[in-house]
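Omission of a single protein chain aside, the complex is shown with its protein chains in their original locations.
Our next item is subunit A:
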Amino acid sequence: MLQRTSSINHIKVDSLGISSVFQIGDSHRIQALSRALAVQREAEIFFDNEGNFASYPIFSEPIPLIPVTENVKMSQQNLNPFLKVGNIDIIGVSSSSVVHLGNTCHVSMEARIKHIRHLLTDKEQT
């Protein structure tokens, strides 16, 4: 079945980082996983070798997704085979994200984030 063409007049992406993808063109399958330990500390202290994903269950527990049981038969008529976008302006693309201009078939992306707040005790204000 013929697919549509995306035509973008102008796109601006300022920054693209931490295993992110900026794809112009079609693809077949997109699969992304991002795991993060978001630690916020009251003082600016950074350790180089800390944090262990295995010690937190959030990084291994399954994410419950309701299976699709409906039997859907889809038919598509592209009377106008163009997807027109005038201007796209993106400041940041980060942590396994994808900006995709074009068609694809299957997309499965997952993000797991553990937030930790580290405060000083009252008497130990540095």
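Quick note on the criterion: a contact is a pair of C-beta atoms (placed from the backbone, for glycine too) under 8 Å apart; a residue touches a chain by one contact, two chains touch by 3 or more; residues count from 1.
We adopt the following convention: contacts and distances are computed from a predicted model.
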item: Which of "Fe-S cluster assembly ATP-binding protein", "Acyl carrier protein", "Spore germination protein PD" or "Phosphate transport system permease protein PstA" matches, in UniProt, the chain that is not displayed; value: "Spore germination protein PD"
item: Residues from subunit A at the interface with the omitted partner, ascending; value: 3-4, 6, 8, 20, 26, 30, 32-34, 36-37, 39, 41, 43, 45, 47, 49-52, 55, 58, 61, 63, 65, 70-121, 124
